[in-house]
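All protein chains of the complex are present and in place, except for one that has been dropped.
Here the chain labels run A, B, C and D in written order, and each chain numbers its own residues starting at 1.
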Amino acid sequence: MTLGKVIGTVWSTRKDEALVGAKFLIVQQVNLKYEAKDNFIVAVDSVGVGLNEIVLVAQGSSARQTTFTRNKPIDAVIMAKVDKLDISKV
Amino acid sequence: MTLGKVIGTVWSTRKDEALVGAKFLIVQQVNLKYEAKDNFIVAVDSVGVGLNEIVLVAQGSSARQTTFTRNKPIDAVIMAKVDKLDISKV
Amino acid sequence: MTLGKVIGTVWSTRKDEALVGAKFLIVQQVNLKYEAKDNFIVAVDSVGVGLNEIVLVAQGSSARQTTFTRNKPIDAVIMAKVDKLDISKV
Amino acid sequence: MTLGKVIGTVWSTRKDEALVGAKFLIVQQVNLKYEAKDNFIVAVDSVGVGLNEIVLVAQGSSARQTTFTRNKPIDAVIMAKVDKLDISKV
Partner (left out) sequence: MTLGKVIGTVWSTRKDEALVGAKFLIVQQVNLKYEAKDNFIVAVDSVGVGLNEIVLVAQGSSARQTTFTRNKPIDAVIMAKVDKLDISKV
């Protein structure tokens, strides 16, 4: 999974019909100090997270293994909100 | 999903038989200010978008989860047209 | 899909039994001006292309969605020969 | 598979219901001398490894091919602990 920070929302009216109700969040990838990396991912929220929260994103077919995302054209899902990291060495 | 801008079309006569009728669009990856990044993706359009529109692209097996793309050798699909982004911090 | 140019062939005698008859082509990735990028992909040809032709390559599980590649250990397939690109802006 | 070193743990209370009981480890990618590379992966542990151990991580749909991870929104799994590498040349 990829570690990221929720920094925004994508608004979309015209989309695949299976995606009605999907909440597309912009997730900035971060390093282990929660500092922004260059890349971001647009992911569907399956756990209910808010702005500036740190999250885990699962990508590829694994992104479709939640109740909401199953069988939908979605390749990234937020499947966990991160409380904290315990790191022995960076 | 990946954020991009539609900048062109790929014309192809000889292709896998399952792809007859597919519309291949060239999607330039963009950052959160809609500025072009280095990479581009060729994606099939499943929602009906036009030139210069901002879109979301789903890749991998998730690209086959639309009515048109199912069971076809397609690894990228435009599944949403972006209206706007709400960003708290870039 | 990835845009590339066919620049050669891989010869292989010892391979997975499902791959007998597979034609492995070397596809140099190119930019929108057909200039070579750094990377290349070895892909199976499913449409019948020749040297120096510009093609589209589908990767991942989508590479197995053709009659020849189904259920085979193949992660890249040439599924279209490109006639031309129409680009509004590069 | 990717070679990495376990350097920490991710704590998460709010997550997809299928993930209750999952142990999320932070795996720093390493080179063949076990020196840290820039990237890290958050992976679920399926073999029982400890801090600072060297491991193999399988990603994508292959990460769901273990008893614990099957059908879950998990895209990276630790499926082997590495004892040692035999390398002819680096």
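The criterion applied here is as follows: a contact is a pair of C-beta atoms (placed from the backbone, for glycine too) under 8 Å apart; a residue touches a chain by one contact, two chains touch by 3 or more.
It should be emphasised that the depicted structure is a prediction, and the values quoted were computed from it without experimental measurement.
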item	value
Candidates C:9, C:31 or C:88 - the one touching the absent chain	C:9
Sites on subunit D contacted by the missing partner chain, in the whole complex	1-3, 32, 46-49, 56, 58-63, 65-66, 69, 77, 79-90
Where the missing chain touches subunit C, by residue	7-16, 18-19, 24, 26, 40-43, 51-52, 60-61, 63-64, 71-76
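To be clear about the criterion, only the chains that are shown with their structure count from here on.
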item	value
Chain centre separation (subunit C, subunit D; CA means) in Å	31
Junction residues of subunit B - those touching two or more other chains	59-61, 63
Category of the chain touch graph - line, ring, star, complete, other	line
